[in-house]
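My questions all concern the structure below.
With one protein chain held back, the other chains of the complex are shown just where they sit.
For reference, chains read A, B, C and D in written order, and residue numbers begin at 1 within each chain.
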Amino acid sequence: MLEARDLELWRGDRRLFKGISLAVHESELLHITGPNGCGKTSLLRVLCGLTLPETGTVTWKGRQVARSRTDYHSEMCYVGHRESLKADLSAFENLGFDLGLRREAGPEVVRSVLEEVGLARAADVPSRSLSAGQKRRVSIARCLASKARLWVLDEPYTNLDVAGREFVDEMMTRHLQNKGLVLLVAHQSHGVAGQTVRQMEMA
Amino acid sequence: MLEARDLELWRGDRRLFKGISLAVHESELLHITGPNGCGKTSLLRVLCGLTLPETGTVTWKGRQVARSRTDYHSEMCYVGHRESLKADLSAFENLGFDLGLRREAGPEVVRSVLEEVGLARAADVPSRSLSAGQKRRVSIARCLASKARLWVLDEPYTNLDVAGREFVDEMMTRHLQNKGLVLLVAHQSHGVAGQTVRQMEMA
Amino acid sequence: MWTWIHKLGSPPHFYRIATRLTPWFGWAALLLIVAGIYGGLYVAPTDYQQLDGFRIIYVHVPSASLSLFIYVNMALAAAVGLVWRIKLAHAIAAACAPIGASFTFLALATGSIWAKPMWGTWWVWDARLTSELVLLFLYFGYMALRAAIDDENRADRASALLAIIGVINVPIIKYSVDWWNTLHQPATLSKLGKPSMDPDMLIWLLMMLAGFMCFFAAVVLTRARAEVLLRARDQRWVRQALEGR
Amino acid sequence: MMDIPGLGTAFVLQVKRDLQLAFRHVGQLANPLMFFIMVTTLFPLALNPMPRLLEAIAPGVLWVAALLASLLAAEGLFRQDVDDGTMEQLALSPQPLALMLLAKTIAHWLITGLPLVIMSPVVGYALFLPRDAVPTTMIALALATPILNLVGGSMAALTVGLRRGGGLLSLLILPIVMPVLIFGARATDMAMTGVDPAGALYLLAALLLLAVSLTPFAMAAAMRISLD
Partner (left out) sequence: MMDIPGLGTAFVLQVKRDLQLAFRHVGQLANPLMFFIMVTTLFPLALNPMPRLLEAIAPGVLWVAALLASLLAAEGLFRQDVDDGTMEQLALSPQPLALMLLAKTIAHWLITGLPLVIMSPVVGYALFLPRDAVPTTMIALALATPILNLVGGSMAALTVGLRRGGGLLSLLILPIVMPVLIFGARATDMAMTGVDPAGALYLLAALLLLAVSLTPFAMAAAMRISLD
């Protein structure tokens, strides 16, 4: 479903990568690894449509992503290094807004997702006061609640405790079972089993 | 050398912890663990002197930290969740400034430390363009170069690749051998061996 | 002295003393103000120049004085709270602010009302008027800062610092008339301030002043009591104190 | 393709969230208003407070204050959203970015511009602005402040990425904003002198229409470049 062909990207006068092609299909997880600064995050941003590559194309269901942004973005959810939270709003309010742009979901949906990621108690604290791991959990809740087909996760395990990491694994497993697609960047190995899991090493 | 007695801290109307006492001596590493949001970061900030506890005292070499800030801070280095980098300055410039406040160190010292943490190539890129792991490495370089006796590390492994995590372990081992003290918060287990390593679990 | 401060600094003790003192101040305020108003309005002789218009002085001057007096009190309490980390002092400072703001407003309002017949306009950009307005802003700033910080501890310390910095402005406000006069247009106030006041007028003014002070004491103690209760809401003595009533 | 909420829903949601954020900080809410009041109270302080003089400069002070207040507020319109990463998520949402940025700007006007408009009679009074000029001034301000916000927003969207071009761009908007100022002040002036100010007001209205229909796309395009 998601396909990239022959991507090349420059940053300053450095070529980050060249000739990268990849494809992710239904119920597949692609785990991208590589040393710090090799360009994993930059690649994900190209795949999301945030960054324009020097050359190459990204297609979703056969249509160029740059051409059909709305369709693509309605089926994709990106969790980046940053948490993308309004510090003055609570987790509940933040998530409510993000979801509101994506699907009709009442407040009870938001509550229950927050509960699921273990934020029942901290849901109404302004997110500036949340701990690092709690903030990460909000990002993950956003992904979980989005009902997006494609998840693009940049180091989702960051700052999570053991239970949190297990939750992410479990959540990805479920997503794959529901015909979802996952693009995962993580330095640690993940805990998703199955033959639909592939790995890609960047230099 | 570092001793805390009977610390209590409130946030909003929630009591984060109470009656926490701990001591770290020469060549010791104290590894603090606990679930997300249990108050580890908050505890570290109290120990650093950034946050005033509700009750309790922190002493360094027998003197109250709040009373002898300069002495304490000249021997302590804190690596927090945030990277504390000026986005417009390069790693070299950032580190140069931070070191300049702590000890007389020429630019060649700064260069060599950056090289040691694997940033030789990225030393002159504005830090806004650095990758997440590279930013983390700058923080670690700051600690390494500070010649501080006490290291307070809040999840130093975050975003680091395998080589980076090994480097941190090795660096802590060396620090302990040099009679240093380490306070470590990390969800993962660390790779420092020896009997001087203790663990503390927060609820 | 020390033990006394510390004893008074303990919330339950303060609460008990304040509860006992409040009614005294309250009744004293009522008596003095009623007497002052009566004296000011009916007994005091009519001013030969301003006729009866001058009688607003009995509200205007005490409230203007109180507006400054309360600020100084607030800053002192804040300083004590900041230096010795006494929460009660912070509670008192916090209790002062709205009262001070009210008196400042009252001084502004009565001044304006007085200004209309005297100067033919409600408002003039004169030093004293402007600096009184600035005092109102100072109070507002203090209250806004408190309101803007969720964490009580931090709100206490931050607003205390602000109150202390703001004290610098008090002498400026107080002596603005003199300073400004030397610099600029002769103040309209000096004409009115006909220094040597008739003792028959003065006594009622002083009575009003004392009444306002007692009123302030009563209100600030009441507010501080509420504040103390609120802050210690989960402690045992609060429950006892409330049940005892 | 999923069923996503309609444009209207998204628009309202965005406006509501920004208002909510503003109301969370009474400070922010009061910001431009405070600024406006400050400018107008400081002036008499710094000048000889003669009513005749104040009256003569009242329209100037009012308009310059309004202009500065809106422009300065615009400067930070998107900065925080970009810094905390929420703008990234907005750009990745299935809603058109132009619409969302327009919504943000309108929320911003409700917070910063509308209070100016509402307060203007009071400020005018303090500066001895003739009473006849007040209604015209209010209408003119109500038309002009959104233009200022929209233009400022486009600038903000660009500068937020081009970290180096800030000053240059504020230089660029000056010529764009000047006609607004001139027509606005002219309208007040005309009303003061008893001339019919309709012409100046129509011109302002036309400028507003132009701004509303063009700037959202400029903002969105600039923002995507900035996020790259």
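Here is the rule we go by: a residue touches a chain if its C-beta (ideal position, glycine included) is under 8 Å from a C-beta of that chain, and two chains touch if they have at least 3 such contacts.
Owing to the predicted nature of the structure, the values given are computational and were not obtained by experimental measurement.
Of the listed residues D:Ala56, D:Val122 or D:Val195, the one in contact with the hidden chain in the full complex is D:Ala56.
Screening C:Arg55, C:Lys87, C:Arg128 or C:Arg157 against the full complex identifies C:Arg157 as the residue touching the chain left out. Touching the missing chain, out of D:Ala98, D:Ile139 or D:Leu181, is residue D:Leu181.
Of B:Ala23, B:Leu52, B:Ala120 or B:Val162, it is B:Leu52 that touches the chain left out of the display. In the full complex, chain C touches the hidden chain at residues 127, 130-131, 134-135, 137-138, 140-141, 144-145, 148-149, 153-154, 157-158, 161-162, 165-166, 168-169, 172, 180, 183-184. What chain B contributes to its contact with the hidden chain is residues 48-52, 70-71, 73-78, 80, 82-89, 93, 97-98, 100-104, 142, 147. By the touch definition given at the top, chain D reaches the unshown chain through residues 25-35, 38-39, 42-43, 45-48, 53, 56-57, 59-60, 63-64, 67-68, 72, 80, 83, 159, 163-171, 174, 178, 181-182, 184-185, 189.
Definition applied: only the chains that are shown with their structure count from here on.
Per-chain CA centroids place chain A at a distance of 58 Å from chain C. Chain A and chain D, compared by their mean Cα positions, are separated by 36 Å.
For the pair chain B and chain D, the distance between C-alpha centroids works out to 45 Å.
Along chain B, residues 11-12 each make contact with two or more other chains.
Along chain D, residues 25 each make contact with two or more other chains.
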